[in-house]
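First the structure, which I've put down as structure tokens, then a few questions once you've had a look.
A single protein chain has been omitted from the complex, and every remaining protein chain is retained in its original position.
Chain IDs A and B follow the sequence of writing; residue 1 opens each chain.
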Amino acid sequence: MSSSDRPLVVDGLGKRFGETIALDAISFDVDRGEIFGLVGPDGGGKTTLFRILATLLLPDAGTARVLGHDVVQDMWAVRSRVGYMPGRFSLYPDLSVEENLEFFAAVFGTTLKEGRSIIEPIYRQIEPFKARRAGALSGGMKQKLALSCALVHRPDILLLDEPTTGVDAVSRREFWDLLDALKATGLPIVVSTPYMDEADRCDRVALVQQGRLLAIDAPSAIGDRFPRPLFAVRGRRLYAMIGALRSFPHASAVFPFGEVLHYSDTRTGEPSASIADELTAWLQGRGFTDAGVTPIRPGIEDAFMALMGAPREAAA
Amino acid sequence: MSAAIEVHDLTRRFGTFTAVDAISFDVAEGEVFGFLGANGAGKTTAIKMLIGLLAPTSGDARVAGFDVMTQSEDVRRHIGYMSQRFSLYDDLTVRENIALFGGVYGLTDAAVRDRERALLEDLQLGHAADARVESLPLGWKQKLAFSVALLHEPSVIFLDEPTGGVDPITRRQFWEMIYAAANRGTTVFVTTHYLDEAEYCNRVSIMVDGRIAALGTPQELKQQFHERSLDEVFVRLARPDAGQQAGTMSAGSSPEESVSAPGPTPR
Partner (left out) sequence: MPRHTPALVAFMVKEVRHLLRDRQTLSILLLLPLAQVLLFGFALRNDVNDIRVVFVDPAPDYVTRALRGRFVGNGRFEVVGTVATTRAVEPLFRRAAADVAVAFEPGFAARLAEGNPARLHVISDASDPNTGSRMQAYATAVINGYEAEIGAGRDGARIVMQSRMQFNPELKSVNLFVPGLIALVLTLVSALMTAISLSREKERGTLEVLLVSPLRPWQIIIGKVLPYLILAFANVSTALLVAWLVFAVPFRGSLVLLLAASTLYTMVGLALGVLIASRTSSQRAAMLGALLGTMLPSTLLSGMIFPIGSMPGWLQPVTLIVPARWFIVVARGIMLKGVGLAELHEPLLVLTGMLVVFLVLAIRSFKPRLA
């Protein structure tokens, strides 16, 4: 697909608020039937980017074309064809589920009945509550309703700004299952999230931090960008092991990762197996008799932290 | 020695709806206790009762040695609290926030001065002491909020999703701060949506439909429910039919494999 046919083309987008640079020369494309993730912590510029793409803000530099329309010149063409879910819950809490849907359908010149088929998988989950006021729904339900409202008018691209923030793990999975189903219909979806594990469910991912894109690639490929050997260290006294590991002479970074620690070594040339043995011996020598060290493949979170420019955690 | 938190058949009803249904558990001093549950499972209601903001319908609970029903003021004076939604006043500076909370909790001026100095040094925020909190990046804000919640050296601190939206490095630094506090004897009661953080806790409880469906160390729970990660345990409990659907995260990886999908477990 040539660049002009892509549903989303962003080129050198920049935005500043007073002294602060919110976005710095952002460029990327999104294809049809692709889930494109913008991953990064809050304050990194994701919401600003979404607002520019949704024509709510004007960029200071660069261009963005949504479905072939320039976001600055063709504002109304873009607005009638995107489905947008902003960061906060932005529906009417005092209207019912059904009333919210009818309203957003009507605003786009259609009806709930007409849009029913495309929102069916989601609507099925919230239909039992269709007379309930939106404000009385749980977090996960609210987000599903918001997604339905964004979809009911059959948009040609979805822009979802942190749709799963504050939602529990199960609802988040269900939400992403819904996104997968939508993607299968060819709908391009641009979604932002601070959760690194959700990044794995995207086709391609862009890591966003402080207004810059640190990397754009498929999730597995991003892991490969991790520059050093990485190991998972297990044992019972994880917290105490952190200190011990950081004092290891070749330690680059040590971070807890759930029930293991991730340890990265500064020596890029050494074979992993020998580093693992060395480390195990070191730990056991310090009283961590049950310590186990295994080489692992870096994931997005590892890569992100490395790209963030983490200060070296090794003790002096 | 009494526990830092003692909960016995704690119940809360709203009309005919039972939000919290006779939950019971104890949290030992210096323990890091993870309190998990799906949205709408009753977590928030339970926490509000424990911090003395909501009266229980029946049952009882003691926090920091005080009864939450009859001594709620004492409870609030002896605990620290930090939530994701609110922690510090955005339009006040760092120093002003510290002075405010110090004053509200009855610290002497000298104590406030000393602790302010220590806090700024530990967080390396000296350069931003007179900046408004709203100008700080989210990660700094959360770390600062945590420190301020500990300013009056409470014996128990309640953290309500403290790391939402924060970058992965700060998230871990935050948990190191939690460990440090626990090592000093502060009991930490934390809720989170990051299941990998649940692994950092000494013990974890999972609430479903107002009841506690699981309680134990992360290891115990994984063995009990035959799952590889707390994430899987959570899914299993919160939505019993979800595990059977195809769309669960990273179905193939295992922490044992050396070359595997990212990280030990999905979160």
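Quick note on the criterion: contacts are C-beta pairs under 8 Å (C-beta built on N, C-alpha and C of every residue); 3 or more make two chains touch, one makes a residue touch a chain.
Owing to the predicted nature of the structure, the values given are computational and were not obtained by experimental measurement.
Engineer: Decide which residue listed in A:10, A:39, A:57 or A:232 touches the omitted chain of the complex.
Structural biologist: Spelled out, the listed residue whose C-beta touches the missing chain is A:57.
Engineer: Looking beyond the chains shown, say which of B:3, B:28 or B:100 touches the absent one.
Structural biologist: Checking the options B:3, B:28 or B:100, the one contacting the hidden chain is B:100.
Engineer: Against the chain that's been left off, what residues of subunit A make contact? List them.
Structural biologist: Those residues of subunit A that touch the unshown chain are 51, 54-58, 75-76, 79-80, 82, 84-86, 88-92, 104, 107-109, 149.
Engineer: List every residue of subunit B that touches the chain not included in the displayed model.
Structural biologist: Against the left-out chain, subunit B lists 89, 91-92, 96, 99-112.
The definition used in the following text is that only the chains that are shown with their structure count from here on.
Engineer: With chain centres defined as C-alpha means, what is the inter-centre distance between subunit A and subunit B in Å?
Structural biologist: Subunit A and subunit B have C-alpha centres separated by 24 Å.
Engineer: Can you name the residues of subunit B that touch subunit A in the complex?
Structural biologist: Contact set of subunit B toward subunit A: 37-40, 84, 137-139, 161, 164-170, 172, 175-176, 179, 193-197, 199-200, 218, 229-231, 234-235, 238-239, 242, 245, 247-250, 255-256, 258-267.
Engineer: Any idea which subunit A residues touch subunit B in the complex?
Structural biologist: 40-44, 138-140, 162, 165-174, 176-177, 180, 194-197, 200-201, 209, 219-220, 223, 232, 234, 238-239, 242, 255-260, 262, 294-302, 304-305, 308, 310
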